[in-house]
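Note that this complex is displayed minus one protein chain, with the remaining chains in position.
Labels A, B and C are assigned to the chains in the order they are written; within every chain, residues are numbered from 1.
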Amino acid sequence: MASVQALKSRLRSNYRFFLPYRLRWADNDQYGHVNNSVYNFLIDSVVNTYLIESCGLRPTDPNPSEPIGLVVTSSCNYFAPLTFPDVVDLGLRVNKLGNSSVTYEVGFFQQGKDTVAAVGGFTHVFVHPVERRPTAMVEQMRRGLEKLVVEDKASL
Amino acid sequence: MASVQALKSRLRSNYRFFLPYRLRWADNDQYGHVNNSVYNFLIDSVVNTYLIESCGLRPTDPNPSEPIGLVVTSSCNYFAPLTFPDVVDLGLRVNKLGNSSVTYEVGFFQQGKDTVAAVGGFTHVFVHPVERRPTAMVEQMRRGLEKLVVEDKASL
Amino acid sequence: MASVQALKSRLRSNYRFFLPYRLRWADNDQYGHVNNSVYNFLIDSVVNTYLIESCGLRPTDPNPSEPIGLVVTSSCNYFAPLTFPDVVDLGLRVNKLGNSSVTYEVGFFQQGKDTVAAVGGFTHVFVHPVERRPTAMVEQMRRGLEKLVVEDKASL
Partner (left out) sequence: MASVQALKSRLRSNYRFFLPYRLRWADNDQYGHVNNSVYNFLIDSVVNTYLIESCGLRPTDPNPSEPIGLVVTSSCNYFAPLTFPDVVDLGLRVNKLGNSSVTYEVGFFQQGKDTVAAVGGFTHVFVHPVERRPTAMVEQMRRGLEKLVVEDKASL
């Protein structure tokens, strides 16, 4: 696992795929900044967008032979507040790619800033869409994820 | 109030201000489409973005002399499903502008489509930020909102 | 549609089915009260709990012959703020029951209080779970919903 210090120094160039997300009014909690739970919604969103657009995931009409990814562990480190109506660039990379699992890392960059506001991620285990037992991911999934792998001693 | 049929025929040209919103994975509920409640989060977001950027609203650091808008009634009509990872253009207009209240209408257009997927809105009553009693909106607020007023017999 | 004044005077005895909901920290927005969109999540929850527990709805494993309910229009009126960590009693009634549609009304009562904090609701149209075309609801569904019907000239 990367040290918090290593994560805090992440640059935009440390990520392989980016999507911009516009924050929502209700993302701010009563302390006037984006609530910690909201970051997980955004991590989920950039990961699944990539899986759908570049890896063949069809979550609403799964072919019984094609596994879906379930989250088994998640984490996030918060370095600076984000606040509605910020727009945030989410950077995605893959820190570990196994036969039936993958660990993603996501960096949060407020548009116009280069210091990372937060770094989080989670591990997907691929399972049969009905039986929900772990299974190897399909070839198209693996090929898509391989493009995001970053070799790094200081990964999550 | 506009008939549902009038709302269903809204065009992009019926709105005055637009923001694109990227949907999130968890916006989809177990029926595989965006849950009805999520539309209200988006209506809230386009309204408050406009109030902050064009009308001088400072929600996290209110000057005691500057009122904030509280929602007193809200509604939405759903014509076609939206689904993650759609990006949605939200169009904003003002249907009624009073001394201390304003009624907004928001149209949801999936990017690349011209038929409206949903039309909703709500009424803000402006109140003192601490005492929460209704009060006239300030001049900067009114001037910003006037730019969005659409004269229309078939408004919400 | 009931006048706002009629809705504002709703009593606990005007509803037929109740569930208590504990509010969440992030339900409060930066104004320190529950965000308007959250009420729709709660309306959705009390309705679907009743449909699952008392009307035979099986949303995650639909039998192709059993329709699901999609929201076509929703609304809410807000009379008094709710705030985390309040626990809220949600009262449910049916204002209109057709062959393929049903209109629900939900009253929000803070625990320990008898004045209604908000009244909202929505209309479900029952559709085939795959084709999503309107269809008559099944007999078990109708029998469950009939128990909640309130004859009332001042309904939503």
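The criterion applied here is as follows: contacts are C-beta pairs under 8 Å (C-beta built on N, C-alpha and C of every residue); 3 or more make two chains touch, one makes a residue touch a chain.
Because the structure is a prediction, the values reported are computed rather than measured.
Of the candidate positions A:Ile68, A:Val102 or A:Ala117, contact with the unshown chain belongs to A:Ile68. Residue-wise, the contact with the chain that is not shown comes from A:Cys76, picked out of A:Cys76, A:Leu90, A:Val106 or A:Leu145.
In the complete complex, the hidden chain is touched by one of A:Tyr50, A:Phe84, A:Tyr104 or A:Phe122, namely A:Phe122.
Although one chain is not displayed, chain B still touches it through residues 25-26, 28-32, 35, 37-38. As for the chain not pictured, it touches chain A at residues 4, 30-31, 35-38, 40-41, 44, 59-60, 68, 70-78, 122.
Touch with the hidden chain on the side of chain C covers residues 19-26, 28, 32, 41-42, 44-45, 47-49, 52-53, 59-60, 83-85.
Please note the rule applied: only the chains that are shown with their structure count from here on.
Its C-alpha atoms superposed on chain C, chain A is turned by 180 degrees; the angle is given in steps of 5. Each chain gets one centre point, the mean of its Cα atoms, and the points for chain A and chain B are 30 Å apart.
Looking at chain B, one finds that residues 41, 44, 59-60 touch two or more other chains.
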